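A single protein chain has been omitted from the complex, and every remaining protein chain is retained in its original position.
And then chain A:
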Amino acid sequence: MLILECPYCGVKAEETELSPGYEAHLKRFGPGSSPEEFEAYMFARKNPKGVHFERWRHTYGCGKWFLAARCTATLEVFGTYPAQVSEPPADIIAKILARRPDWKPE
């Protein structure tokens, strides 16, 4: 059972306090987008073995959505950060690279 620290309230929350929200940093494609764009947004979600960015909600706590960078293979957590960003912050990228020097951010 994972522990993720909620970046809003600082609680180190057990997985049962949280709801998963799948891939983070999705770009929404609405009316006017091509079928390919919409398909990619709606259905072609990333599922890497390794470094992954995810959305989580502190459902049974403060209720806030936050983002987590973690390794899906080893369950290491590189960091959590507020959801109000469109890409991972530099300090999170640095933390990942410190442990995964070969990893390349997109």
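Keep this in mind: a residue touches a chain if its C-beta (ideal position, glycine included) is under 8 Å from a C-beta of that chain, and two chains touch if they have at least 3 such contacts; residues count from 1.
Keep this in mind: contacts and distances are computed from a predicted model.
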Per UniProt record, name of the chain withheld from view ["Cysteine desulfurase IscS", "FAD assembly factor SdhE", "tRNA N6-adenosine threonylcarbamoyltransferase" or "Sarcosine oxidase subunit alpha family protein"]: "Sarcosine oxidase subunit alpha family protein"
Chain A residues touching the omitted chain (full complex): 1-3, 15, 19, 21, 28-33, 35, 38, 42, 55, 57, 59, 63-65, 74-77, 83-84, 99
